[in-house]
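Can you keep this structure in mind? I'll have questions shortly.
The complex appears here without one of its protein chains, the remainder shown in place.
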Amino acid sequence: MTAPQIIRDFRRPPAELLAELAGYGVATVHEAYGRRGLLSPEIRPVVAGRRVCGPAVTSLNTAGDNLMVHAAVELCRPGDVLVIATTAPSAHGMVGDLLCTQARARGIATLIIDAGVRDVAGLREMDFPVWAKVISAQGTTKEHGGSVNLPVVCAGRTVHPGDAVVADDDGVVVVAAADVAAVVAAAAARESREAVLRERYAAGESSLDVSSLRPVLDRLGARYVDGG
Amino acid sequence: MTAPQIIRDFRRPPAELLAELAGYGVATVHEAYGRRGLLSPEIRPVVAGRRVCGPAVTSLNTAGDNLMVHAAVELCRPGDVLVIATTAPSAHGMVGDLLCTQARARGIATLIIDAGVRDVAGLREMDFPVWAKVISAQGTTKEHGGSVNLPVVCAGRTVHPGDAVVADDDGVVVVAAADVAAVVAAAAARESREAVLRERYAAGESSLDVSSLRPVLDRLGARYVDGG
Amino acid sequence: MTAPQIIRDFRRPPAELLAELAGYGVATVHEAYGRRGLLSPEIRPVVAGRRVCGPAVTSLNTAGDNLMVHAAVELCRPGDVLVIATTAPSAHGMVGDLLCTQARARGIATLIIDAGVRDVAGLREMDFPVWAKVISAQGTTKEHGGSVNLPVVCAGRTVHPGDAVVADDDGVVVVAAADVAAVVAAAAARESREAVLRERYAAGESSLDVSSLRPVLDRLGARYVDGG
Amino acid sequence: MTAPQIIRDFRRPPAELLAELAGYGVATVHEAYGRRGLLSPEIRPVVAGRRVCGPAVTSLNTAGDNLMVHAAVELCRPGDVLVIATTAPSAHGMVGDLLCTQARARGIATLIIDAGVRDVAGLREMDFPVWAKVISAQGTTKEHGGSVNLPVVCAGRTVHPGDAVVADDDGVVVVAAADVAAVVAAAAARESREAVLRERYAAGESSLDVSSLRPVLDRLGARYVDGG
Amino acid sequence: MTAPQIIRDFRRPPAELLAELAGYGVATVHEAYGRRGLLSPEIRPVVAGRRVCGPAVTSLNTAGDNLMVHAAVELCRPGDVLVIATTAPSAHGMVGDLLCTQARARGIATLIIDAGVRDVAGLREMDFPVWAKVISAQGTTKEHGGSVNLPVVCAGRTVHPGDAVVADDDGVVVVAAADVAAVVAAAAARESREAVLRERYAAGESSLDVSSLRPVLDRLGARYVDGG
Partner (left out) sequence: MTAPQIIRDFRRPPAELLAELAGYGVATVHEAYGRRGLLSPEIRPVVAGRRVCGPAVTSLNTAGDNLMVHAAVELCRPGDVLVIATTAPSAHGMVGDLLCTQARARGIATLIIDAGVRDVAGLREMDFPVWAKVISAQGTTKEHGGSVNLPVVCAGRTVHPGDAVVADDDGVVVVAAADVAAVVAAAAARESREAVLRERYAAGESSLDVSSLRPVLDRLGARYVDGG
């Protein structure tokens, strides 16, 4: 294995932009981003009903080992989201209540783990929400290399340090730092449009009319037939 | 792809029968129906603790597209259960809060989705329970054909429009319209029997006696051995 | 199939030891046991937020049949944990509210099921927590052989009758009867150490210092680089 | 369980049509049928390099039991394809060399099994190709009910007795009896078109030109950029 | 982790018995053994068309590490079958051509790996058949503990050193050393019976008659109906 490379710092998106992005859910951000950046739906919240947004710190770990999570936690700033990837598919419980205690003390917003988490009863008590692929008590070593703040693949998507991460009950989406401003604008526009649609639907209108889908059905040659 | 076929209407089982069926859970109905009609356990409730029963409206969609859900919603009547299938396995978020707002405005009882759902925080707020295979923010197109109210295969079972659907924390079961009356009767009988059993078990009796399982063990040649 | 063999009794670990073991969660016990005994993370709690500990009664069942669960329940004592395995992978709902009513009447602590469970709404009402691989209403027969209180493989681990079972939100771990005393001692030591660590982390220290991981990074040749 | 229903006979598509259909592979038939009828890709050939076509005989079995396969084999005619479904997901080896010896003696073309097969070394020696979801030696009982020649769901698709089944290295597709003539015509047309395309592609033309995809790219706003 | 325990030797079943057992395939042995001992069908042969039989040497490895495979190879005798398990689910390529060269030099019959294998092109050239869960080039460390010749769980079954292992295209079955003689006798009897059945089926008889299944259908209340 090559020697671990640990990048101390990187550019984070402006705090105001992240604050604005935090106002939108994962589905809206994913749409506003041209349907990009969504992590695999295998990644689920351990505590339901939360929404978190922050800049990514990335940690690549040898499968079954969490040394580079420890190295990464130290480099996180308040509000950061620690994104944890592995060199090979892993279901180990890479993070537990001790690491989360440390993470909370440093003001880390959340951890996104493409592997397992443990001590989930403790995490619920601490009210520290994390997103993970599996819950497992299986322990890891702290001996093997990896990297901190190099780009990683987490749950099927490339994540760069400084990318904006949004996580909620729908899963996790990642927006490249350079695209955050545009995505915020697009998300705002989308929510305005959807607020109008929501009202019209609540009032009983059909999306076939509201979204002009009848011509699409016609173009496909749809035939309505009386049944029954 | 062949042109979409949309059947406007079909016979629903009598409302009184459905009301009676709604009194029984999925496990009881499945048993009362000769252990038929159960959808794959992959289909799970997004909101726990609910039971829903209604006649099926069926929607077949091209994988990754939800045009035929929009076409189906318009044809639903209050109390209907919209059953959503795809032409190929799909984990897309086919339904979100806008479609559910529309569904609720029309009085639709629930949606059963052999694919993904999104905006689940919103759905919990609206208190609109749905059953789905996965939670995913992944968006769909609204461009491709399919059908409404033709028979579909949803999560491993054939569903016809007008079949009675029961969904609860145990999953989803589908009863052919013609069999609803018989299933209601069988479910009632089963529940009476089970109420007696429940009392006897609570009082400390063994199912080996109550259900006459000792002779079965004997017939298999079971040998009891003292251990320890 | 060979004739069912049913061992009436076996040695249980001393009640005081089990009471002590019950004070520790699955992750701690798994670590204290040298990272052994953990069942596959597929086994999940049906009701969250509980911790259960007791001696194993083992039941091996023909896939799709639960006769040997009935035979096993009768032999359980108050506080026992009934561990249910199958001869081939199964997703049937092997246990429901009737069996759980019986189990509760006999004081059984919980059921660990390497298959499915049903009537989960009823189980939540009864407040009877169980751990299972899947929730499914699919019924079983009561006709086929198996064994009670012979060693079984449940979710990837061998379980002997009288082994101590601990189950919580992290999953399930099994400790051989002969090892319980040693594991209790090791768990106590571990918790003491972790209490200290927790305080130091909460106060802002880094695990790189507290757990002496900086020398490990050095040995791996880790290079710190300024980024940004 | 309701009593087994066994339908002795049904209408098969004309032999000439099936002979014509046998000239086309699964991918072509699936396309010619409007992308319908494809079984889940989990169903794989046990012996590679074969193509089989015939009318479906359908057999529904209790999971873990193959009694209704035995009942179905007797009713098959030479050239039939026996489609084997189960009441719940199953990985049992439902069919082995004895059943295949019987099947071959009756001239059955092949078996499509939404479960497991065993004795595959023997099947290769007999040169009897079957399609199945898994290879497993796990045995079944011969005691439980089901049906023969009622519609079944096999690997995610409804199959009626008399439907035409085509199986090859790409998987399995099912065509409703009433649609076979139209599908044969569409498949023939498709193959003619594809023969021309194949020649043009072999000669170095691009599908962007041959299939008029450049306007599609334009409509999507595709931008070509020089790299490197 | 507890210190590795390595048992140098154990009793192997008599060579003559193993030679007799080698005459029967996995499906026959599994049946003759009362349908016990079958490993999960996930374990597949890397080279098709072989049958291997020998006494088990067992090796338990930390997931992602193969040190205890190296320790086990040294203790194998000609004809042994090395059974490789891991402490947690693993898809690493635990064995490649170097270990297989060593294994072959010592006369090891085969390796059964509840994880991954690599260099499969080389293994095919060497004509050294192995059975594994997955093919993966992912490398392992050689640093972590485990055990040799203690009982292990491999692919869902407990394997003791000295158990007889049979592997072929149907998968892998394990027979306890004490049961080998009885299983050989039962397998011989089964094959005799099956040879007769095979002839009768080849001659066109139905298993409904040959295996007396018509009374079973009658008992279930089967109704034959003319169709079509």
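A few points about this structure:
Should a chain be cited, it is by its letter among A, B, C, D and E, assigned in written order, with residues numbered from 1 in that chain.
Going forward, contacts are C-beta pairs under 8 Å (C-beta built on N, C-alpha and C of every residue); 3 or more make two chains touch, one makes a residue touch a chain.
As the structure is a prediction and not an experimental result, all values here were calculated from the model.
The shown chains contacted by the absent chain are A, B, D, E, with contact judged over the whole complex. The chain omitted from view is touched by exactly one of E:S40, E:T86, E:T110 or E:N149, namely E:N149.
Considering the whole complex, the residue from D:L38, D:V52, D:I135 or D:A187 that touches the absent chain is D:L38.
Residue E:A71 is the one among E:A71, E:V130 or E:A222 that touches the chain missing from this view. In the full complex, subunit E contacts the hidden chain through residues 1, 3-11, 67, 70-71, 73-74, 91, 93, 96-99, 101-102, 104-106, 116, 118-122, 124, 134-139, 142-145, 149, 161-162. In the full complex, subunit D contacts the hidden chain through residues 25-27, 30-31, 35, 38, 41, 44, 49, 51, 168-171, 173, 194, 197-198, 201-208, 211, 213, 216-217, 220-228. The missing chain lies against subunit A, touching residues 1-2, 34-36, 38, 40, 87-89, 151, 153, 156-158.
We take it that only the chains that are shown with their structure count from here on.
A separation of 28 Å divides the Cα centre of subunit C from that of subunit E. Multi-chain contact residues of subunit A (touching two or more other chains) are listed as 91, 138, 143-144. If each chain is drawn as a node and touching chains are joined, the picture fits none of the line, ring, star or complete shapes.
Contact between chains, as defined at the top, is found for A-B, A-C, A-E, B-C, B-D, C-D, C-E, D-E.
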